[in-house]
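What follows is a set of notes on a single structure, which appears directly below.
Complex shown without one protein chain; remaining protein chains in place.
Think of it as A and B in the order they're written, each chain with its own count starting at 1.
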Amino acid sequence: MIPELGNFSLILAFSLSILLGVFPMIGASRQNQLWMGLARPLTAGVFVFLSISLAILAYSFVTDDFSVQFVANHSNSMLPLRYKLTAVWGGHEGSFLFWTWMLGGWMLAVAIFSKSMPTEFVARVLSIMGLICVGYTLFMLATSNPFDRALPLSPADGADLNAALQDFAFIVHPPSLYMGYVGFSVVFAFAIAALISGRLDAAWARWCRPWANAAWAILTLGLSLGSWWAYYELGWGGWWAWDPVENPPLITWLLGAAMIHSLAATEKRGVFKSWTVLLAIMAFASSLLGTFITRSGLLTSVHAFASDPTRGVYILGFLGLIIGGSLLLYAIRAPILKSEFGFGGWSREVFLLANNLILVVASAAILLGTLYPMVYQAVTGGDLISVGPPYFNTIFLPLMGILVLLLGIGPVARWKKTSKAYLFKQLSKVAIAAVVVGVALPVMLTLGVPVTTIIVTVLACWILFSLLRDIQSKIANKPDVWSGLKSLPVSYWGMQLAHFGFVMIMTGGCLTSIYSVERSVLLSPGESAELGRYTFVFEGTEDVQGPNFIADEASIQVLRDGEYLRHLYPQKQLYTASNTPATHMGIDGRFFRDLFVTLGDARNQGAWSMTLYIKPFVRWVWIGSIFVAFGGILAVTDKRYRRFKVRQVQRAAPVTNTSAQPVVEG
Amino acid sequence: MKNLKLYIPVFAFLILAVFMWRGLYMDSRTLPSTLIDRELPEFELRTLSEGDQLVSNADLPDEPFILNIWGSYCLPCLQENPIFMSAREQGLVPIVGVNYKDRDNLARDWLDINGNPFSMNIVDDTGRYGIDLGVYGAPETFIVDADGVIRYKHIGTINYQAWQDEIMPVVRELQSAHAAQSAATTGQSS
Partner (left out) sequence: MSQIRLWCRNFLVLSSLMFAMATTAQVDVFDFETAEQEERFRQLANDFRCPMCQNANLTHSTGGVAADLRREIYNQILEGRTDEEIEQFMLQRYGDFILYRPRLTVKTILLWFGPALFLIIGLWVAFGIIKRSASPNRNNDESGSEATRPEDLTADEQARLDRLLSDRLASDPSTGDDSPDDSRR
């Protein structure tokens, strides 16, 4: 009975979304205050019913209601409670309901935090998001309803949640990833609203920026959590596999990064307006593309949900309609958006343009590599090729290298016009210092000349020193360092923090790829193996019982330079309900390096095969991404973004000229 | 004109969408064989029948035949078995088995219980010959012509539909070509 209510609630959400998609939009064109005024209440309604649906699904999991097909497929009576709740997003139908609920959440947030925006604008934005919601809810009702029942013969117990998902990271990674991913629909809606109304000015950019940065920062965290989870869960120390399902959110992240920079320029200088709109559309399009790829079975991946061409066709149709329609709208209306001009050859605008260029090219390249096997198969009539990490690394890293090079100059350059002499004066010493330190460090530490490492350290020093130089020149006129630092706006600190974090990710990622070592050994209890300056002593295994699994837990003593460091306890698990094995690694994670041990198989007389790993600097990837996310949020905490209410005086003015009317009909 | 450039994203997207639509219906998991129209790789392995006698390519049938990769652990192979049995009873085409990564006693038991449709059973217990054949899991089936050249590969279970629509047409074509060829040679020699 209760699951039926969940279904009904979903239908209500669908119906309200239709109303939301239609009436406020028409109301905005016709200046119908009543219809425009429906936007916020309808949005609240959609959110409420989506929440009810989600809550009911969660309730079905908690109460072990295996008459619901989705629950039967992804849960089990012995599953710990926290995983029963997170199993809601453990499969296609439930995760898509969760995704849609996220959209409802963002819509509600826009409805609440938009008091300073003109009614007409808000009506359009919410309508557009409502239309997207229509597509999502219709998809669920038509092809992937999480409330489908397994009646009259419901299973006595469920198939259990996939063992790899019974983990803390599964509690946090999908929600943050989806929240960020779905958040790009807000900026998309803003962009479409701008195209429809023909007005895109600094006010628009100012309203847009917090939403853009928030979505992007959250996506950064979501991606980072996914990477961290893959690292400690899958057992082979990899943190990014260039998998066809991992790549789309990276594309969204890259396009999102381009967009937030373009948006900053639009806000401050009024430039790049049509670029910003196009990037907003493309970032959102890539998020839909990601959904499509993951759920349609188009590309083979470990992450993909069970595939079904019907679903794929539906999502593709939706994709075509929304994205095709938006891009068409863009082509028709973009000329209306008049950007400022008059920036010179070495201005900050040019550097931001270069930034956009590289990020877009990188996104296009990743998309090319991801979809190429499919295109190849179609064009050659059946031949298969694979495009994997060797390709992506070869293409992506040099582009990022160029980006980092430019990153050292961009923030130092001035808006509109910067002389080359000025840049030279600011940065020549920085460049020299970067080369000197960047070469000296690796050479001294490795007593050799590792060329790739040197390139990485030189680039890292370049950014670090350029950053410090910029701070120094900005506080040069202040009485002392402390008051100088305090005078710098929070948004400036956000920018520097995010850039610093980005460089940390790149540096950590490159260095760990170069310097990670591993060794597979077969050890009997009492035997030990060495790797680097560490000795791993295998002390034997014991049986361990989890709530829904049994495991062999090994005890490994780790010595550094002969001295005791700590113990590690890797496990080889067997989840009894689904009869699937899993490994739980023993990890010693520190700032400068990680150690870990993965168990292989038991051999004769208590001996076990295992792999030992030393991975230097790998934590920098995730620590760096936290800085990036935090920096992105800081960049939009300025007071000008937090003005939620417009002063009454301005509101009272007559409608003729001062409201948000385009002066020229577009 | 500047305006036209703005339409590039739409068109690029539409082309992409068309490709993706086609892609939905393509099977990107079944590897096409690289050995079509190439000779069956050489082997020298023992068989399931008693004795350590080794067989090689020379011991294969001189007519078009089917080469089936199977194992006693393989459930879909069990599903194929009746079709092969009936093919053997009707004398349609010889079927040579490759017992892939299995154990002799288990394989023999399986054949005793389910019936042995194979005229000969090559033992590839390490899977090394399977690698030469580009095999990645049982069951897989090759159709080989009289000269030992691989002409067709089917991956996965052969159900009745596949047998009728895919396998037998190729077999018959090879058989008639072979018959024509032998008639020609006997005609020449007499």
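Quick note on the criterion: a residue touches a chain if its C-beta (ideal position, glycine included) is under 8 Å from a C-beta of that chain, and two chains touch if they have at least 3 such contacts.
Bear in mind the structure is a predicted one, so any value in this text is a computation, not a measurement.
Asker: Just to verify: which one of A:159, A:313 or A:544 makes contact with the chain not shown?
Answerer: Checking the options A:159, A:313 or A:544, the one contacting the hidden chain is A:159.
Asker: Just one of A:116, A:419 or A:580 touches the chain that is missing; which is it?
Answerer: For the chain that is not drawn, the touching residue is A:580.
Asker: Just name the one of A:522, A:537, A:565 or A:623 that touches the chain not displayed here.
Answerer: A:522
Asker: Could you list which residues of chain A touch the chain missing from the display?
Answerer: On the side of chain A, residues 69, 73, 91, 148, 150, 153, 159, 162-164, 198-199, 201-202, 234-236, 238, 243-244, 268-271, 300-307, 335-336, 338, 340-345, 348-350, 353-354, 357, 360-361, 364-365, 368-369, 372, 376, 379-380, 383-391, 395, 399, 414-416, 474, 487-489, 492, 518, 520-522, 578, 580-583, 585, 598-601, 609-611, 638-640, 650, 653, 657-658, 662-664, 666 touch the unshown chain.
Asker: Applying the definition given at the start, please give the residues of chain B touching the unseen chain.
Answerer: Touching the missing chain: residues 1-3, 31-35, 101, 126-128, 130-137.
We adopt the following convention: only the chains that are shown with their structure count from here on.
Asker: Using mean CA coordinates as chain centres, what's the chain A-chain B distance in Å?
Answerer: Chain centroid spacing, chain A to chain B, equals 45 Å.
Asker: Write out the stretch or stretches of chain B touching chain A in their complex.
Answerer: Touch residues, chain B against chain A: 2-3, 6-7, 9-10, 13-14, 16-17, 19-26, 28-29, 31-32.
Asker: Which residues of chain A touch chain B once you look at their complex with the stated criterion?
Answerer: 274, 278, 281-282, 285, 292, 296-300, 309, 312-313, 316, 319-320, 323-324, 327-328, 330-331, 334-335, 371, 373-375, 377-378, 382-384
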